[in-house]
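The other protein chains are all here in position, but one chain of the complex has been omitted.
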Amino acid sequence: MTGPEQKLEPKDLAATGRNLLAFAAEMYPICRSITGKGIRQTLETIQRQIPLELHHVNSGTQVFDWEVPQEWNIKDAYIKDAAGNRVVDFQKHNLHVLNYSSPVHQTLSLTELRPHLHTIPEHADWIPYRTSYYKRDWGFCLTHNQLLSLQEGNYEVRIDSTLEDGQLTYGECFLPGTLKDEVLISVHACHPSLANDNLSGLTVATALAAMLRERTLRYSYRFLFIPGTIGAITWLARNRDAAKRVCHGLVLTCVGDAGGFHYKKSRRGDAEIDRAMAQVLKHCGEPSEILEFSPYGYDERQYCSPGFNLPVGCLMRSVWGSFPEYHTSADNLDFIRPEPLARSLGLCAAAVDILEKNRRYLNQNPCCEPQLGKRNLYRATGGGSIHEEINARLWVLNFSDGEHSLLDIAERSGLPFTAISSAAELLATNGLLVDIS
Amino acid sequence: MTGPEQKLEPKDLAATGRNLLAFAAEMYPICRSITGKGIRQTLETIQRQIPLELHHVNSGTQVFDWEVPQEWNIKDAYIKDAAGNRVVDFQKHNLHVLNYSSPVHQTLSLTELRPHLHTIPEHADWIPYRTSYYKRDWGFCLTHNQLLSLQEGNYEVRIDSTLEDGQLTYGECFLPGTLKDEVLISVHACHPSLANDNLSGLTVATALAAMLRERTLRYSYRFLFIPGTIGAITWLARNRDAAKRVCHGLVLTCVGDAGGFHYKKSRRGDAEIDRAMAQVLKHCGEPSEILEFSPYGYDERQYCSPGFNLPVGCLMRSVWGSFPEYHTSADNLDFIRPEPLARSLGLCAAAVDILEKNRRYLNQNPCCEPQLGKRNLYRATGGGSIHEEINARLWVLNFSDGEHSLLDIAERSGLPFTAISSAAELLATNGLLVDIS
Partner (left out) sequence: MTGPEQKLEPKDLAATGRNLLAFAAEMYPICRSITGKGIRQTLETIQRQIPLELHHVNSGTQVFDWEVPQEWNIKDAYIKDAAGNRVVDFQKHNLHVLNYSSPVHQTLSLTELRPHLHTIPEHADWIPYRTSYYKRDWGFCLTHNQLLSLQEGNYEVRIDSTLEDGQLTYGECFLPGTLKDEVLISVHACHPSLANDNLSGLTVATALAAMLRERTLRYSYRFLFIPGTIGAITWLARNRDAAKRVCHGLVLTCVGDAGGFHYKKSRRGDAEIDRAMAQVLKHCGEPSEILEFSPYGYDERQYCSPGFNLPVGCLMRSVWGSFPEYHTSADNLDFIRPEPLARSLGLCAAAVDILEKNRRYLNQNPCCEPQLGKRNLYRATGGGSIHEEINARLWVLNFSDGEHSLLDIAERSGLPFTAISSAAELLATNGLLVDIS
C-alpha cells in the first residue's frame, strides 16, 4: 500500500482495492454477532495484519446504563418440512437465523411458525438481516419467495445456539505518537455476512492502521474493532481517561460501495475532524455530501452522547438505511468494489495527513511581503500570471499571523490543504515562517 | 372551541371559523375610531366573551411625546346635491366620512368641495378609508364613480360630529399564570367597518383568550384591545412595570383573509417568539413567509421602539398595504373566511403551546445512550428503521445537556416541536430526564 502522503495512483488503486476486497472475502463467511466465537475469529483474522490487543469483558458487567450480555454461539439452524427437507438452512447463509436467537427445537404448524419468519416482500430474493439482542426471541430470516413456497403443514424448527455467561470481546490497536492526544478510529465488527456494512469498514481501518504503523506520528492513534453499540458503551465505560484524550475521531461504515461519499459531522459540528473531512472531500474528485449530526446512526451515537461529546464523525459512501441492499443478503461481496474501497482508504489517509500537518506558523516578515524573488521563490519575469504554488505561498505568508492554522488558510483560500501545507514547509525551510503550534 | 393542545380538526375548523366570522359580523357595522362610543361599544361586545377590564384615560393626558386626543363622536354626515338628495351618505357606510372629521355644515361649490373628497381611481367602486387624527380636518370618502357622477353646482355638506374632551378607552384581559412573566397579545380596535383589518384580529384574540382561560398557564397572558398607535403609547406610558415583564408578544392583524401567513419578526430578530412562530409556521401546512423587522407597521412599532425593545412580532395573513382591498370598503365580511380565521386561531394556540412547554431538561444518563429497550421505549427487533417518535427520544436525550431547550432541539432536529415535547414528557416520566428550566 502507498503511504498517506502519496496519492493513490490508478495502478496502486487497483492493487490496493483488490487486497482490501480479498481481505473482506476472507472474513465474509464468518457468522458474527455482538458476542461469541464469530467476532473473536474475526478479530484474530485482523490480528494477522496489525497488532491488535483483544479485550474480554465478562457477561453481566455493568457498563453505564447497560449490562454486558451473554455470549451467543450457534452451530446449526434450520426449518425442515414434513418430508425432512431443510427448507431454510443456516448452513447455506448465516443471515437465515435471527441473530442472537435463543435455542429452539419444536415442531410447529405454518401458522404457529409464521410470526417467527422475517422477509422483505419488495425484494423477494433477498434475505433480511434481523437481530434480537436485548429481548429473548428466536426467528428465521428468509427470502419472500421461500416464504411463499411454504405449504401448510408442520415444520421442525431447530436453532442449535447457546446463550451463556461468557465474554464480550473487542480489539484495540494503539499506535503511539509524539503527543498523548489521540485520534480514534472505530468500526463495528458484529455484523455477520454483510459486506458494505461493515467488512468495508474493517478492511479500510485495518489497512489504515497498517499504513500508519510505518510512519512517525504526531498524534497517537487508537483503532477500535468492536461490537456495535454495546462495544462502544463498554469501551467508553472502561476507558474514561483515554476518551478524554480523543481530539479527533472517525467511525467508518459502508465505505466499499460505488456511491459517492457522505460525511456526518460530529455533534460539535465544527470540530477539526469535521473541517478536515470537508477539506479532503472537496478536493477528492468524487461526489460527496456533508451531513449534519443526528443522534441516530452508528457508534458516533455513543461517542457523541452529551456526557462525552467527543469530536467523532462518521464516514460513509452510501448512507446506511438509504440503499435497498442495506441489511440484506444483497450486501454481499459483489456489492463492494476494489476501487471505492481503495479510494476510501486514500481519503482517510488524506484526512489523517491534515490532522498530522495542521499547524500554526508565524510569518517572520509580517510587515509587507518578504521578497520571495531573491530566494528563488517567485517567478523572475513580471507581467504575466502566477501559479498555484506561488499563490499558496502568498496565502500562507499573509495568514500566518499566529491566529490561523494551515487548515484555516486552506479553507479561506480555497486551495487544497496539500498546496498550503507544501508552501508552509518550503517557507519554513527558507526561514520565512516558524512553527508555533 | 378546541383546546390549544388539540389540532383543530376539519369539522371543528368549520364550526370554529363560523363562530369567529359571526362574531366579526356582530362588530362590523359599528363606526369605530381611536376614541368615542364606537370603540367603547366594541369593547363591551368583547366583554361578553371574555373578562375585559376597560380603562379610560382623559383627553389631554401626556403620554410620552403624545397627548391623548379629544373624544370623537358622530351622529350623521352627508353631501346633498341641489335637489336635496344625499349623494354621499354616512348612514349607508361609515367609511364615507373621513374618520375623526371636525363638524361642518356648509354649502359649497363642487370646486370648493373637491379637496375634501377622497377616492380610489383604480378601484372605482370602492370607498377608501382615510383618517385625520392629528390635524383638524374634515372630508368625505366616496367611490370614484360617485365622484364622476357629481355635477357642477352647490352641495350642502354636513358632518354632525363632536370633538370634545372626554376619554380614550382600551380593554385589557389579564389571565394570571404560575409565572409573573407575561405574554402580550395586542390588537387594534379602532378601525370602522373593515373586516380583515382588524375585526379578524379582534375575533382571533378574543377566542384565544377564551381558550386560555380554560387552561392552567405557566405564563401570565395580557390581551390588549386598543386604538392603534395612541392606544399602545398610552398603555406603555401607564404600564412601564408590566412592560418589563413582557417576555413574548404578538400583534395580530389581517388574520382572516385567504392568503398564506406572514410573520414579521420582532426588532430583536431572534426572540423566542420569533423562533416559536417560525416553528409553528414551518409545520402548519400552509404557505408562509418570515419577514424581517421594520419600524413601520402596527403597534409593534411602539413595543419595539428602542426604549422598550420588547420581543413582540406581528402575525398576518396577507400583509397590510399589499392587497388592494386594504383600507377600502372591499375589506368587508366577504373578504374574511371561516377556515382561515380558524386556522389563524390554531396557529396562535400552537405558538402559545410552544411558549408554555419550552423547557430545558437534563439527561440523567449523559454518558452513552440509556438502554431504552429495557424500558419499552425502543423497538424490539433490530435491523430495520426506527420511527419518528424513537428518533425524537434520541434527539431529546442527546441534546438535553442543560444548554438546549426543547425549541432548540426541535430546530436542530427538524422534527416538529410537538414530537420533541411529547418525547421529553415520556422520558421525564421514565426518570430519564429532569426539568431544569
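Each chain gets a letter, A and B, in the order it is written, and its residues are counted from 1.
Going forward, contacts are C-beta pairs under 8 Å (C-beta built on N, C-alpha and C of every residue); 3 or more make two chains touch, one makes a residue touch a chain.
No experiment lies behind these values; they were computed from the predicted model shown.
Novice: Tell me which residue among B:T119, B:S161 or B:Q302 touches the hidden chain in the full complex.
Specialist: B:Q302
Novice: Touching the absent chain in the whole complex: find that residue among A:T206, A:T234 or A:N363.
Specialist: A:N363
Novice: Which candidate, A:A124, A:L148, A:I386 or A:I436, sits in contact with the chain we can't see?
Specialist: Answer from the full complex: A:I386 touches the omitted chain.
Novice: Can you say which of B:R130, B:H283 or B:R359 touches the chain missing from this structure?
Specialist: Selected residue, touching the omitted chain: B:R130.
Novice: Since one chain isn't shown, list which residues of chain B touch it in the complete complex.
Specialist: Within chain B, the residues touching the omitted chain are 63-66, 98-99, 118, 128-135, 137, 139, 229, 232-233, 236-237, 267, 294-296, 301-302, 304-309, 321, 327.
Novice: For the chain that got dropped from the picture, name the residues of chain A it touches.
Specialist: Residues in contact with the chain left out: 363, 365-371, 373-374, 380-386, 391, 394-395, 397-401, 413.
What we mean here is this: only the chains that are shown with their structure count from here on.
Novice: With centres defined as the mean C-alpha position, give me the chain A-chain B separation in Å.
Specialist: Measuring from centre to centre gives 54 Å for this pair.
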